[in-house]
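The block underneath contains the structure these notes are about, expressed in structure tokens.
Missing here: one protein chain of the complex. Every other protein chain is in place.
Letters A and B mark the chains as written, and numbering starts fresh at 1 in each.
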Amino acid sequence: MAVAVEYYLLLSAAVFCTGVFGVLTRENALMFLISVELMLNSANINLVAFSHFYGNATGQVFSLFVMALAAAEVAVGLGIVLVLYRNFDEVDVRNATTMRW
Amino acid sequence: MVGAFDFTPAIPLLPFAAFLVAMLVGHFAPRLLPKGGAIPGILATAGSLLLSIWTFLTVSGGSYHAQDIYTWVVGQNTFSLHFGILVDPLSAMMLVIVSLVAVLVHVFSLGYMNDEGETGLPRYYAGLGLFTFSMLAFVVADNLLMAFMFFELVGLCSYLLIGFHFREPGPPSAAKKAFLVTRFGDYFFLIGVVGILATFGTARFVAVGDGVHSFPHLAEQALAAAGGEGTMPEHVAHFLDVIGMNAETWFAILGLLVLGGVVGKSAQFPLHTWLPDAMEGPTPVSALIHAATMVAAGVYLVARMYGFYALLPTVLAIIALVGGFTALFAASMGVVKDELKQVLAYSTISQYGYMMLGLGTGGYIAATFHLMTHAFFKALLFLGAGSVIIAMHHNEDMWDMGGLREKMPVTYYTFLSGSLALAGIVPFSGFWSKDEILYEALIYGAGDSPILLAAYAMGLLAVFFTGFYTFRMVFLTFHGEPRSDTARDPHGVRWNVKLPLVVLGILAATVGLVNMTPVAELTGLHIEYLHQWLVIPEASDFAALGYDNYHHLLEQFAGYHAADIGPLAPGAVSLALALGGAGLAWVLYNVDSPTEHTEKLGGVKTVLYNNYYQDEYQVWLAQGVTLPLARAADTFDQGIVDGVVNGVSSVSLFAGSRVKRIQDGLVTHYAALLTLGLVVLLVAFGLLEGWF
Partner (left out) sequence: MLIEALIAVTLVSAFVVMLAPDEVAGKLAFALSLLPVAGSLWMFGQFDASGNALFESGNLAFETTARWISVGPYALNWHVGLDGISMPLVVLSTLLTSLAIVSAWTPIQERQSQFYSLMLFMLASLLGVFTALDFFVWFVFWEFVLVPMYFLIGIWGGPRRKYAAIKFFVYTNVASLVMFIGFVALVFALPVQTMDLPAIAAALDAGNFQTTYGLGAETLKVVAFFAMFLGFAVKVPLVPMHTWLPDAHVQAPTPASVMLAGVLLKMGTYALLRFNFTMLPGVARDYAVLIAIFAVVSVIYGAMLALAQQDLKRIVAYSSVSSMGYVILGLVAYNVYGLGGATFQMVAHGLISGLMFMCVGVIYNVAHTRMVGDLSGIADKMPVTAAVFVAAAFGYMGLPLMAGFAGELFIFLGGFSATFPYAQLFTALAMFGIVVVAGYLLFAMQRVLFGPFSADTDYDIVPAAPHDAAAIVVLVLLVVVLGTVPEVFYGMIQDAVNPMVDSLPEATAFLTGGEL
């Protein structure tokens, strides 16, 4: 029995909102990164769901791209987090405010 | 066969060559320039004089000449602009006068400039050469545009020569004033030239040959058509249609605009103020420019296009009134001046007023006559004054002179000849010409144009003043006891000063004999040679430039009719007035130690001394009105116009400095803004596309 596509979309939306919530409220850079991952993966859910719905593999291929991108992003992001830690001895995003006007 | 007319272009070009020689050789190899440039100048102007005389003789043989020399602009689908020469009796006469005076002034300059050890002589002779070139080219111009162009060049030369002593403060200021005031007149003149070209499509004075037109003739046709005869030239009709005026009004406006230039150059009221200041220039320059030629350019121009002015009674009346008023006005100021050249300056203004009066009252011949006689006697007087100034070591105050009669007899007798001519004492030249002007004014005024009588009255009154200030000048300078050491032991002058004086002295005494109207009337002899000279046979192509045609136009369009008055009584009246003035001067000033009787005039004297405050109001217009206005405009420009520009940049900077605070460096805030933006976009699209 196939699950109706709406449920996938609801799941995706829920995961996305969780990610947004995380980005907006967390102060820890690691939590930040995880939240961003959540948002990316919610997009993946959508891609796969629609791909399945339309019987077209393109969406699944794209989700693979997104995963690769997410991996790269995590690598860069963790690098930034490490540098943050080295400079401020903690990973609070509110500390790094020198990149402003 | 090679005739005089083949060489006419060389008349102006010879002095131009002298200008180039004086300028280039004077700059690169001053040692090679004999007498600082005087010799090339004398040779060139003498050559011009000879060619002018040849041309004059050819014209006396009854052949005239018009030729296009050079097309300046070849109009494509529009009219062309060209340079050409026109040799008719008027211009032939003027050529001789200008080149003769130019030669004499060059010779005189040897005594006045070279012998006095002036520096910068090449510059001086280059200026004289360029001036002579421009003036001669102006005289032979066959169209109004070319005339305007050389008119302006004449103005430039006058600027350069008045400001010759540029290291002193006075001359540059006078030069600036001369150019600026005449420029103001030329502004109107230029509008007139442009207007005439736009209206008629041509600026030719006379149409000779097929397919060409002249603007006076087109104007005549247009006015005749407006009066119901013939058809209006198409081009003119179209232009009048565009501007929505009738021919009479528009032509009168054009005539007045051109008159603006005339008033400026011929130093007529109210643009006369530059001329007395222009006496800052070297005296030979005053003789050449401010007496005999450049100032004559204005009057000559009116005579040149008389076929146009004769159609316009309103403009003629204005010319007459301006002339009459200027004659009187300037003469009254001449009465109180202390400096020799100042008296002569005001007399110049006054005499040109007479010429304008003559032209305005239909006395074309009389005005031309006076133009000629005045050129000789005024050049003479200025050169005589120059001789006195040499003798007095450049002191011009007449109260320091006196008793020079015995010391410098040549100067005295020639100066006396010029003075008698200026005062209008029979039989010296000035009497005949001035008398004829007044006579013409009277007969046409008493005919159908009473307004001319007002001009006549002013002119007549001025005769008395003229006699007075002329002889006041003579007596103060030459008679009585010497009133200073320099006057007791004056500096001698050489042949190069005396020769021009003698030549001009003889001319001033005799040249009036060419047109003795009263004598002709009295005896019935045909001795009005100038009259006959200016009449062109009707069969000729040039008949439009002849006196008969002007006379006819004056009658037909201006309504000028001569009253039947004999020339004797009016002549006697003006002679009596001149003698009266001279006699008063005799009584007051021909004493051993004259005193300033002007004190008796009281307040009037102050007004006269200050030239009726004419300078003051013009300076006020320039410095009291225009300059503050310019400063206000500058403040406005810097404050408001540029303020807006700078304001835009300030507002941008300020807004930027505020808005940039959003960029506070907190990642969370950026994320919040992103989200907010997404929501706003979603809502906006939703509303617009009707999702809800």
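By our rule, contacts are C-beta pairs under 8 Å (C-beta built on N, C-alpha and C of every residue); 3 or more make two chains touch, one makes a residue touch a chain.
As the structure is a computational prediction, the values presented were derived from the model and not from experiment.
Participant: By the document's own contact criterion, which visible chains does the hidden chain reach in the full complex?
Facilitator: Across all of the complex, the chain we cannot see touches B.
Participant: Any idea which of B:2, B:29, B:539 or B:645 touches the chain not displayed?
Facilitator: Counting the whole complex, the residue in contact with the absent chain is B:645.
Participant: Out of B:33, B:85, B:136 or B:190, which is the one that touches the chain we can't see?
Facilitator: Touches the omitted chain: B:190.
Participant: For the chain left out of this view, which of B:64, B:108, B:124 or B:179 touches it?
Facilitator: Spelled out, the listed residue whose C-beta touches the missing chain is B:179.
Participant: Just one of B:20, B:46, B:69 or B:156 touches the chain that is missing; which is it?
Facilitator: In the full complex, the listed residue that touches the missing chain is B:156.
Participant: Which residue numbers on subunit B touch the omitted chain?
Facilitator: Interface with the chain not displayed, on the subunit B side: 27, 71-80, 145, 148-150, 152-153, 156, 160, 163, 166-169, 171-173, 175-176, 179-180, 183-184, 187, 190-191, 194-195, 197-198, 200-202, 211-213, 233, 235, 238-239, 242-243, 622, 626-627, 629-631, 633-634, 637, 641-642, 644-645, 649.
One rule holds for everything that comes next: only the chains that are shown with their structure count from here on.
Participant: With centres defined as the mean C-alpha position, give me the subunit A-subunit B separation in Å.
Facilitator: Here the centre of subunit B sits 93 Å away from the centre of subunit A.
Participant: Provide the residue numbers of subunit A that touch subunit B in the complex, in ascending order.
Facilitator: 20, 23-25, 27, 32, 93-94, 96-101
Participant: Spell out the residues on subunit B that touch subunit A in their complex, using ranges where they run on.
Facilitator: Spelled out, the residues of subunit B in touch with subunit A are 660-661, 663-668, 671-672, 675.
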